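To start, I am sharing the structure in question, which I have written as structure tokens.
All protein chains but one are shown at their positions in the complex.
Labels run A, B and C following the written order; every chain starts at residue 1.
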Amino acid sequence: MTAEVTREPEGAAARPVAGGVVRGRLVRPGGVLPIVVILALLLVLIAIQQPDFFQPASLLSFLGRSAPIIILAAGQYFVIVSGEFDLSVGSLVTAQVVVAARLIDSDPGRTWPVVLLLFGFGLLVGVANGLVTTTLRVPSFITTLGMYLILVGAVYLWSDGAPRGGLSDEFRRFGRLAFEDVPLLGRLPYALLVLLAVAVLLLLFSRSDAGRTLVAVGDNPRTAELTGVRVGRTKTVAFVISGLAATVAAILLGGYSGVSFQAGLGLEFTAITAVVLGGVALGGGRGALLGAMLGALTLETLFTLMNFYGVSGALKSTVQGLIILAAVSVGALRRR
Amino acid sequence: MVTIRSETAESGGDPPLLELRGITKAFLDVRVLHGIDLDLRRGEVHAVVGENGAGKSTLMKIISGVYPPDGGSVALDGRPVSFRSPRQAQSAGVGIIHQEFNLLPERTVAENVFLGHEPLRRGLVDTRTMLRRTAELLDAVGETSFAPTARVGGLGVARQQVVEIVKALALDARLLIMDEPTAALADHEVELLYGLVRRLQERGIGVLYVSHRLVEVFDLSSRITVLKDGRRVTTVPTARTSQDQLVRHMVGRELAHYYPPRAEPGRADEVRLSIRNGANDRLRGVDLDLRAGEVLGIAGLQGSGRSALARAVFGVAPFTSGEVRLGGRPVRLRTVRSAVRAGIVYITEDRKGEGIAARQSVLDNALLAGRAVFPRWAGRAARTVRVRELLAAVEVRAAGDQQEIRFLSGGNQQKVVLARWLALSPRVLLFDEPTRGIDVGAKSAIHDLVRRLARDGAAVLMISSELPELLGMSDRIVVMRDGAVAGELPAQATEEDVMGLATGAVRGEPR
Amino acid sequence: MTAAPSAPQRTPAVPRREVRTLRTAVGADPARGVFVALALTLAIGWVVVALDGGQLLNQSSVVSLLHVATGLGLVAAGQTLVILGGSLDLSVGYVVSLSTLIAAETMNGSDSRIGPAILLVMAVSVAVGLVNGFLVATVGINAFIATLGVGLLLKGYLENGYDGPAGSTAPTLVQTLGYQRVGPVPVAFLLFLAVAAAIWFALRRTRYGHHLVAVGGDAQVARLSGVRNDRVLILSHVLCALCAGLAGVYLASRLGSGAPRVGVESFYDLESIAAVVLGGAALAGGRGGVVGTVGGVLLLASVDSVFNQLDVDAFFKQVVRGVIIIAAVALYARRRHRRHRERNGARS
């Protein structure tokens, strides 16, 4: 057999599908452009009402405050893109903050051991979520819903209904303090640096072999399995990342505002909403980490915007709901 | 390219059952159909052939109301129609049997057959009528092995195909589109289908028959329409053409021969993979030697354990007992990963379900195995370069390697899958129906590649339901039956030899 | 199983086996598990409570158990439909709250306005259901986000408009739907059973039911078979919202007034999903049934009742619930997996 068969003249059959690579990357579903547009829009609206929001100091402090939710969304991204859900992150944040307060009990000496312990606990919760989902084949919606109930119940039970103890200043500085008098920038919150570190780490991971494999698993787990991917382990890794991200978020949130049972309330929904806003498909296989993080930033910007525009507190959920639905509808209609 | 216009059959007077004029269709700015004309008479079997990507399936989906055409007209019995949903097409008497099964495994046969048009009595679903009519229809097609109340998921593939056909018949279809109806069938099951199609024909039903298997096309149809690149090349009466001529129309050139030459006899000696007494819940006492440099064909009926054998070697559903040696050394292939690490790769028959990650790019799909099994940070760029070279070498046609693989034709998807595995320089390749649902051009390319791999020293095991392919490609043929090896045949064997062993009519030599 | 059946031996089907498979297909099989669990829970609960010196199933505790089951059950019955269709509804909690308010405020203590009030509740529920269905089926937003968003809209409306209970339910309705019983069985529970029976019947004997299971099982197959998926899904969301509205009317009768937080306080959104899944339904759709949901609801209510009798800490109860839900679904998954493998065995 000669090469004649395969060396078909490029001709019509090889004609490129419209667009080509560059356009494909930006516009294809799961791209980050839509969320960038929305974010830019909200920022313009803020600029109209509150121009000094863009002074470096206040902008940086805003980013610092947004760090926990951005980190949570980043963790959630890996779970969602691998085709699963993590509804337990909010309760995990609460649990971590309450556990930290009780164990540290305002004793600075215990800060670091406890932080280490928190990471261990976050890892454990992630592993549990992952193993139950992958080895027992429980849909992750149910696994993590159960984990949510268990964590909330357990932490209330353990703390007897009210948080006790207290967080040391060492613990709180990550979420609360900043490098003062930084040239040009002014005040540079620690939380922002933590965010940058986590973001770089996770972005590198998402570009690594393991990160790319994770997306393929979310797209088609059977294919992945028949290609030698350890699907269960890969998904478990995603849950672990989410659990660790929740731990970092808990440390920042606890640091920012101190101990309370409200620390993680509803954050799972916020994180999932952020990820979806960022163009990541629920069900897995599509979307970018950067999009998810920008989605979280957009949500935080939206809250700030409503604040600046004096939207009544009682109506805030309505406005939030409308904007989420509008943005997601546009995305859904575009995909069709 | 030359477009040969031949007669479009007109039998005067009576309008044809179906008449298409100048159908065009584009997806995302890509024209996939350019002004297709086609007609179908009552009681006629009209075959539509062409390479993958020629636009056959799209055309069928337009006729059956899945997609609206962008231009052109569709007429049924001379009256123009424009279906906006499968439902409208159905009520007009257009039934379609899709390439993929359109059945709900969790529901009963009767529920599947009447899905979408359940018989009503006083506004409620009339279960009794549903069961009775399903039974009647099953009788009518000569199927008595299962009841209308059977759960479809519990039936074998061939029986599911029967359900699929009965489902179309239940609509009182006057026009039945069969899109690759034999893709999942073993050869003897195809015979059953033939009988069915002829019976439909006698009832005056017009059948549009889409297939890659030219033998079937010649057996069944009275006219053949050839599509290429979204254009109609020709429509010819079956009696006045030949397979060679058809292939020429389809690929636009003459094929010197179908299959690349075999290896030199005696070149294949080193036993690369050997299985002794391999067994699991689907296989028993399998002994097999696969030599470097040879293509070993595996034949057998559906369910005979052909795929189970490949999947056992690949660690998907491993052997539970027995011994496997690779290059003379015993190996334990408990997981896919261990098999891949040992240099064994498996190209699945279910490309869409477990071969590709549809929404990932061509490049990501090709990189998947390397990333999964040999993850690394440094050297990623070099690996990507190598995979890109392979993609070029197997001549994948795509808009770029960032294009999502789902937009590629089946043949090109298969080439990407091949590139994925070739990047690992495998020592043993297990092909499971490598050319199923793939157009003639890509088929030859893949045959060529398989042969070249063997020539370069790889050990190739190839499963195929298409006996000509198997006979044309293999250096030896092992026939499976009931989960065991029924016998081995030399390359010169005939189809009859293979079928004899496969069905148990002939006993293999004691081994 | 040693080897796959080879084609020539065409074994005729054994009738008894076929009957069983038919039953599996309509969803009675997974339901059996939850009823076994229910019986076990009651038996163990009875023993433990007896050891504690109490009696699990006395008149008043049975009444309580059934009332708990009624509220959750009405919501879960509707949730069953959307889950069967492969969707879900996270806005039900707010629909329940809204409905209690509409009912109580429209009635305003007058029996003569029961009719208009119920009609208005239905109309509003249908409207919410239509919006949900439109977003999910027509626009194509993932149900999780779509119904979460609609829930936020309603939440804002409720928070803005109410500071607590408002309106007053008609006395007749309070006496009948709210408190009347037949023996230990509240009338409202009978209403729930009637709704469940109607849904059961609809799933088996109406085109809608057949189509819904098809849409949830495989949307592509359903569409190619001529099912109008979007209509089926929209109808399911409407029916789900209607059930939530009905739950609202029941709660308004029970509470005597409209309560803006009752749906959310009771976690009807997630609990109804849990009840449906406990009943053996697949969250991905296409499998399950209302019989299982009734079992799931009764199971959750029984667990509640047992812990109540033992005065166990509510937080501990929550932990137990979490474990039960995960364990139940793991068991279902295990059984399904085993069957799936058998089926594959028949294929390859």
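Assume contacts are C-beta pairs under 8 Å (C-beta built on N, C-alpha and C of every residue); 3 or more make two chains touch, one makes a residue touch a chain.
FYI, contacts and distances are computed from a predicted model.
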From "Periplasmic binding protein domain-containing protein", "MrpA C-terminal/MbhD domain-containing protein", "NADH-quinone oxidoreductase subunit M" or "Acyl-CoA dehydrogenase family protein", the UniProt protein name for the chain not displayed is "Periplasmic binding protein domain-containing protein"
Absent chain's touching partners (shown only) are A, C
Touch assignment to the omitted chain, from C:P165, C:G217 or C:G285, lands on C:P165
Of A:L136, A:L185 or A:L322, the residue that touches the missing chain is A:L322
Residues on chain A facing the left-out chain by the touch rule are 26-27, 33-34, 37-38, 41-42, 45, 50, 52-53, 58, 61, 65, 68, 156, 160-166, 176-177, 253, 256-263, 265, 303-316, 318-319, 322-323, 326-327, 330-331, 333-334
In the full complex, chain C touches the hidden chain through residues 58-61, 63-64, 67-68, 71, 158-166, 168, 174, 178-179, 251, 254-257, 259-262, 265-266, 304, 308, 311, 313-314
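Quick note on the criterion: only the chains that are shown with their structure count from here on.
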For the pair chain B and chain C, the C-alpha centroid-to-centroid distance in angstrom is 42
Residues of chain A that touch at least two other chains are none
Check: chain B positions touching at least 2 other chains come out as none
Per the touch rule, the chain C residues reaching chain A in their complex are 135, 139-142, 144-146, 148-153, 155-157, 159-160, 270, 273-274, 277, 283-284, 313, 315-323, 325-326, 329-330, 333-334, 336-337
Seen from chain C, its contact residues with chain B in the complex are 1-8, 10-13, 15, 18-19, 21-22, 24-25, 204-207, 209-211, 213-214, 217-218, 220-228, 286-287, 343, 345-348
Within the complex, chain C is touched by chain B residues 66, 85-87, 90-91, 96, 98, 102-108, 111, 114-118, 120, 123-125, 127, 144-147, 149-151, 153-154, 156-158, 167, 186, 188-189, 281-284, 301-305, 307-308, 311, 481-484, 503-504
